[in-house]
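Everything below concerns the one structure shown next.
The chains shown are only part of the set, and none of them has been moved.
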Amino acid sequence: MAETPFIEARGLAKHFGGVQALAGVDIDIRAGEVHGLVGANGAGKSTLIKILAGLQRPDAGRILIDGNPVEIETPQQATALRLGFVHQELHLVPQLNVLENITLGAPKPTRLGIVDWRRVAVDVKSIADRLGIAFPLDAPVTKLSTAERWLVSIARALVRKCRLMVMDEPTASLSEVESQRLFQIVRDLAADGIAVLYVSHRLDEILDLCDRVTAFRDGRRVLELEGQALTRQALVRAIVGGEAPEALIASDAPLSREIVFRADGLRRLPMVKSVSFDLHRGEVLGLAGLVGAGRSETARMIFGADRPQGGAMMLDGKPFRPRSPVDAMEAGLGLVPEERRSEGLILEKSLAFNIGLTNLKALQVSPLLPLLRMGKRASQAEALVRRLLVKTPSTAIPVGRLSGGNQQKVAIAKWLARSLKILILDEPSRGVDVGARAEIHRIIRDLAAEGLSTIVISSDAEELPGLCDRVLVMCEGVITGELVGRGVTREAILHASYAHAQVQKSA
Amino acid sequence: AEDKLLLGLVSITATEDNNHRFIEAATKEAAKLGWEVSVIDAQGNADQANAAFQNLVQRKAGAIVDMVFPVTSLGAGIKAANDAKIPVGTWGGGEGAGIAAVNGSGGPMATPIIEKLVADLGGKGSVLLLTYHTGKVCRDREEVADAILAKSPDIKVTKNEVRIPGYFQDGAQYATAWLASHPDGSEPLAVWGCWDDPALGAISALRQQARTDVKVYGENGNAQAIEAIRKGFMTATAWQDSAQEGIVMVQTLAEAVKAGDAWKPKSVEVPAVVITKDTVEDFAKQHPEALGK
Amino acid sequence: MAENIKAGNASGRTPFSLRLSVLPFLAKYGTIIGLAIMIAVFSFLAPVAFPTVSNFVNVLNQASLGIIIAGGLTVAVIVGELDLSIGFSASFLGVLVTGLMVWVGLPVPIAILAVLLVGAFIGFINGVIVTKIGVNSVIATLGTGTIIVGLNFAYSSGAPIAMGVPDAFVNIALGRLWGVPHNVLIMVAVIAILWVVVERTSIGQSIQAVGGNPVASRLSGIPVDRVKIIAFMICGACAALTGLLLASSLGSGTTSAADGYLLSAFAAVFLGSATLRDGEFHILGTVFGALIIAVGFNGLAIFGAPTFYQYVFQGAILIVAVGLSSLGRLYAAP
């Protein structure tokens, strides 16, 4: 491992209005190392990365490459310096196909000025294979699932031969299989002498993958660890600035016998073949499985966002046929969707606006007069922001300005102002730091104790044990396993997901 | 029906009143001659007017009338008609190579109105001319106005250019601005619109400000203007008898069709009628059609 | 694939580091400063005629109808759709209202009410074509606008309806109350209502939400199609009001009298999006936008600039007024 760092940042500072996103941080990344970067939501990780990428100019500080100071004012300059990025948010061009998205902005071979896509495809194929991209390269990206889109985004960074690869939460939307493949690629990159900066809230993968780890808190570097000192406990303490929050322990308390919701043979091809299950009052029901299992589609059907092609649903013993999310909400359902930016939030509107949106009727002066009580809207938003530990200067700023994890918390908060019977959370702790994740879990359990039934979809097998009373494992559009109480463990979930997949394959 | 002669009317905007009156009268007259009429609304677009000419040639029309488009903007259309030996008449489009019959040249209509304006002002004061350069008729009228006003150096002229669409608002807004620098009682004042509509816009501004010291003049004599004269808001306008022009145009073209190659281009103008408060009631009796349905 | 239109430019660019405190100020108040500079310059150039109370009242009066129609368009634009039919529909409804009074003999208030309802109905049709048939709003409203021109012609055959328009109707636009022209009072009332509806009611929040992100709105339980239809209906009703006030000021219904409002309303709405808020469409912004256009027009005409300059100035005002605030935004820190 080389001793002179490939890239160093010295005293970087950046503020947005009154928010000090970075308050003079130092970091150095060596060639051939995987350097982890951790920190609570809003700690400044993405801001550092945006500065490296030429997307934002720092207020102070400088960047050195191979010991020489460099100016990075535009993404083109970052590219010229051979810095590659997988940003925290998806950035695909919906009109273009997979291949065009992967090679976006990269120079391409041409003949007489006309792009030679066949040669481009040959070049990209090897990278696609390494990532395990199974979908055709000429598929439109709009037809891909979230996870598949992430693979496109990662492939884009890999096509350009870079000397530094920065990955901002690349695995947030991936499940075990894809994650493992990605880790292998990261290790290969490092072995080739490339410096890797790796940001994640999943501490296990940080511990697993990284040679060295830097932790940020409130825009400052609070810790740098390597070797033996690199322990989970140390990381958690650095991130939350105190002791680790207590893990929830699954209870074996008997479930309520009262069935709130029942799905019977729900079908919407090609993703969902036949899904049947019961949901009890006050239950936290996990929905696990590999990416593409059809869980999100199932949730959308229950919420009335998509129409089932077959099967039936019952709510409180009565037939339930929501024709739109409006119907579902009137019946007491809520859904925190998978894609917070495109489905969950109105980015240019304020936090108060977003949180108030699901609750407009209740904010009216009277049911007949649609005037809104703006004061109540603001105080309600403020209460929820405090409850979910959202890091924001106020509830009046556009939600798009928050850090990724804090946006996720707002997407959840907007449902907590409503009184619900059933809340469905699709990947609720994606991009959320350990502290907040524990907080979200505690809130789910509290609500369950008050009688709310919850369905939690998660591709992170670590998340469901402890949180859920019961876990259903879904695979290729059908439910293939059920785990209850103390039987809900990471190993059991993974085993159930894979077992079925293997049966399918060998069949 | 196959050998019925087809008369094509290519209108700049068939939804405008004057155009409409011409079309109706021409259609009736053509029916008397046993002709069939086809009206194409080019929606203000010279290119579409050319296309319409070509389409009519395609249909082997017997005669085509260009309504209002200046002949200079119908090169391709007139060429196609000439090649097919179809006589072309222009109503308000002016004379030009390959044109068999002309009328509705609105320019001369401005003469009596502007002369009246100068007389009413007593040869001094300020006048606001609302112009529209893009239209040939309006440009011709403006030239007439310039020539006459040049002889009265004591009349100060302000010109403002209105737009289509938007002539009412423009007329009103220009009048508002002009009135601001021409307060009540300062001097004799008048507004002239190169056709009635901008003048009517100006009238709405005058009425909103309760200004009664400003004389307003229009051209064309549409129903609204006549009504404004009756109520005393407008001083004078010149009524273009577009219906009669339509009849005359059809008759002239009928002669041209008969004469064939021997035809010599001909201009047959129908004189305009000046309408003022004094003459409006008589006029209304004689031409009830001018007041609309 | 998503929303149709967005104000602002903001391609997520990175500004230079120049970030004086004047810049955010410029971003917010750029267009207003532009208006102020314009007023100052005109007052200097035409000190007698321009900066008088009566001239300002008159300008406001002239601008009123344009503000009303632009206010309605703002609602459509906030919900993320364009409405190109407003000018044609205002023209038609100006003809219709006089026709209903003169030919059908309806009393003035009934005729007005009927026409406002027809305006809202045209908006409803636009909304249905856009949401239920899924036609892009540019094409849909261009289509309905063209059809309305045809209807207008079929109704009036192009001739203005001038005879027998009741005085009560004409007085609506021409009268004054406490020295303030009715048009101005009506405009202020309409703007106040639109502002409250958009900013302070649940339907207004829904309109903003749908314009911001229709997918997220739907998943938040907002009936997206219905909200869009309502926005189109508000827009249509405002067009109807402008059409009938125009007919009232002219004392007649004229086939294409209000067609010109389409472009000026668009200019006002987009100018307004650069005012006070970051490239967001909003009612008050539109009012400012319309005022900038009206004051510019008035000032130039008073100053007596030749036609050529008027066009150049008007074009330049648009670019400079918005440019000031955009530059402020671009180069201020985000």
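Should a chain be cited, it is by its letter among A, B and C, assigned in written order, with residues numbered from 1 in that chain.
The rule is simple: contacts are C-beta pairs under 8 Å (C-beta built on N, C-alpha and C of every residue); 3 or more make two chains touch, one makes a residue touch a chain.
Please read these numbers as outputs of a predicted model, since none were measured by experiment.
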Chain-type multiplicities in the full complex (formula in displayed labels) = A x1, B x1, C x2
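In this text, only the chains that are shown with their structure count from here on.
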Query = What pattern do the touching chains form: line, ring, star, complete or other?
reply = line
Remark   = Looking at Cα centroids only, farthest away from chain A lies chain B
Remark   = Heading the list of chain pairs by contact pairs is B-C
Request  = Average the C-alpha coordinates of each chain, average all protein C-alpha coordinates together, and give the chain whose average is closest to the overall one.
outcome  = C
Key: Between chain A and chain C, centroid-to-centroid distance (C-alpha), Å   = 42
Remark   = Distance between the CA centroids of chain B and chain C (whole Å) is 31
Message = Suppose each chain is reduced to the average of its Cα coordinates; what separation in Å results between chain A and chain B?
response = 69
Key: Residue numbers of chain C (touch at least two other chains)   = none
Remark   = The chain B residues in contact with chain C across the complex are 13-17, 19-21, 131, 133, 158-161, 163-170, 172-174, 176-181, 197, 200-201, 203-205, 207-209, 222-224, 226-228, 231, 291-293
Note = Interface with chain C, chain A side, in the complex: residues 15-17, 54-57, 59, 73-74, 94-95, 142, 303, 305, 324-326, 328-329, 335, 337, 342-349, 353, 356-358, 360-361, 363-364, 370-372, 374, 401, 414
Note = Counting only contacts in the complex, chain C reaches chain A at residues 1-2, 12, 14-17, 196, 200-203, 205-206, 208-209, 212-213, 215-223, 278, 280, 333-334
